[in-house]
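Just one protein chain is left out here, and the rest sit where they should.
Let's turn to chain A:
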Amino acid sequence: MVERKDELINIFSKDIREILNRVSVDFNEVQEIRLRAAGPLLMIYRNEEYYVATNGVLSQERTDAYVASKNELKETMEYMSNHSLYAFEEEMKQGFITIQGGHRIGIAGKTILDESGIKTMKYISFINVRLSHQVKGCAQPVLPYVYGGGNDICHTLIISPPRCGKTTLLRDLIRQISDGVKDHPGVTVGVVDERSEIGACFQGVPQNELGIRTDILDCCPKAKGMMMLIRTMSPRVIAVDEIGSREDIEAVEYVMNCGCKLIATVHGSSIDDIKQKPVLRKLVEERTFERYIILNSQGRIGNIDQIYDSRGTQLYKAPLQPVGKLWDRQEWAYG
């Protein structure tokens, strides 16, 4: 636990580092830390937003909040990028960088444009640190649905609004399918980790556990990566996060036609939401995916709300959940 806190606070400027060091909450339950130039230091902890005071106390009173300066944001950017902003040029064009540990840093400021689109970003005045969570065993409740019949894995689409734990669920699904679970031997899984969020690779080595039979193509565009993996690593299952572009869909069809199984995630809150997206509608109408897992944050982050099959038949519906912890570790504890 201490390691995670240390690893995380080291990305901030000296003063903010000292303040966060005084914060005594469990950093495994922290979801976001937000910095704005001349704005209060905010922390999202157990689904609640708090101001962080100079003495490290989480408060609901704005007057208590520590106010970050522009220079602190600049300093923070230098440390977050390991003194190498240039190495994150491509990610910065998309408005985020992923750091060691798989945490995603969202940034906003003044965008610089050229003929091809966004060239870079300057005057970075807004930073949102989204903490990655590795919850081993959280995919346990969905495994019986992902394994359709026998050892066959179904093409699965995880649908979830942002901050509802789709990447965390995908990560654990990959780990369990790769390692193998009771009655289901492990299979080779290929992961295209475009934003380094799934495996959180550092110098090519995944920091998150993704299973013993998993090959990861880090920082690679999904469409190209899926094709490459099929040609080079012969995976049985391919896993990708946040599909949505036309190229992604073409690659998905290619993967399925090659006999590989696909597990993907997408932003949305229902199958109807997915049907609204022109490029994804075709996949739903053609019944390409055999399972749809819909997540929400009712009661807790990563709540499995509903599971459907390819025809839209409901296979599972969650009972109403009481408000609980970020992730219920006890319930999903899995050896």
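Descriptive notes on the structure:
Simple rule for what comes next: a contact is a pair of C-beta atoms (placed from the backbone, for glycine too) under 8 Å apart; a residue touches a chain by one contact, two chains touch by 3 or more; residues count from 1.
Keep in mind that, in the parts below, contacts and distances are computed from a predicted model.
Its UniProt record calls the unshown chain "Sporulation protein", which is the correct pick from "Sporulation protein", "NADH-quinone oxidoreductase subunit K", "Outer membrane receptor proteins, mostly Fe transport" or "MxaA protein".
Annotation: of A:82, A:151 or A:314, A:82 touches the absent chain (contact as defined above). The chain not shown here is touched by just one of A:59, A:94, A:120 or A:140, and that residue is A:120. Within the entire complex, the positions of chain A that touch the omitted partner chain are 10-11, 13-14, 17, 75, 78-79, 81-87, 89, 120, 203.
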